[in-house]
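Some chains omitted; the rest stay in position.
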Amino acid sequence: MTAVCPVRAALRARGLTLPDPPAPAGGYERVRLVRGMGVLSGQFPLRDGRLGFIGRVGAELTEAEGHAAAELAALNVLAQLDAALRGFSRLAGLLRVDGYVASAEGWVRQPAVLDGASALLVAALGERGRHARAALGVPRLPLDAPVELVVSFVAAEAGCG
Amino acid sequence: MTAVCPVRAALRARGLTLPDPPAPAGGYERVRLVRGMGVLSGQFPLRDGRLGFIGRVGAELTEAEGHAAAELAALNVLAQLDAALRGFSRLAGLLRVDGYVASAEGWVRQPAVLDGASALLVAALGERGRHARAALGVPRLPLDAPVELVVSFVAAEAGCG
């Protein structure tokens, strides 16, 4: 009998699978875990090593595309957690998501875009995926990405989750 | 005999009272607390559910208005802590305040604005309100707010504080 991982099952129900976790863009770690405190490096809407969306929301991209980009970045958050913790059983819970949205001048609906990330994290991780959030708008992000997610979490012990 | 809460007393001495904590603007938690590590979602200068100040410091708003907006956002930080911890007795101490200031182009006095938040937090919470801080300027913030505060803290046990 194979144990079913509820995180993968929840993703499958949305037609999603966990990708390989993206490599760092410089001299830092994908995930850093010290004494149970975990932090992920900034995650972008990458798919197979390339940005799935490029540019600013409200300019090159619509709000719906920004929402989809936030969801894709959150999928990479899940992939990084899975790789770093070897499954989700050691995840005690997410803490905070700082969500940066590359925004056209004067465009201020960043929270609506970031709900794409928040919804996926909670759908996949349940209670443990709940998080505080800070929404920020910036003119441009590295790589010209529309969204960057910066996530902290707490790690625990054993079992698939 | 009623115990006097020193935090409320300190606020009263400044003519302030704790408001109701603002509701989230999307699918996330006001405050997240996992194994004693606490984080608050981004707090804005909201009063009765509406922004008390709108726009950018150095453009639509003066530095003094920015300072007042930072103080109002810090009052909401205190309201969120009070609601999440059911009083301040379980607060071991604040850790960091990331303060984002919506700034006119070329305007770089963000630290002076954020002192409005830092002063209130220390006045209300004493030693436990001390914090590290990062000041950042951005062109616009969600809702067209002038200030957003992102606060982390450590939680402990019992007693009014």
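Going in written order, the chains are labelled A and B, and every chain counts its residues from 1.
Rule of thumb we're sticking to: contacts are C-beta pairs under 8 Å (C-beta built on N, C-alpha and C of every residue); 3 or more make two chains touch, one makes a residue touch a chain.
On a predicted model such as this, the values are computed, not experimentally measured, just so you know.
> Please give the number of copies in the complete assembly; 2 of them are in place here.
The whole assembly in this structure file has 3 copies of the sequence.
As a convention for this text, only the chains that are shown with their structure count from here on.
> Please compute the C-alpha centroid of chain A, do the same for chain B, then give the distance between them in whole Å.
Averaging C-alpha atoms per chain gives centres 26 Å apart.
> Enumerate the contact residues on chain B facing chain A in the complex.
Contacts found on chain B: 24-32, 34-35, 37, 39-42, 98, 100, 138-144, 148, 150, 152.
> State the interface residues of chain A toward chain B in the complex, per the touch definition above.
36-37, 92-98, 103, 105-112, 114-115, 118-119, 122, 130-139, 152-154, 156
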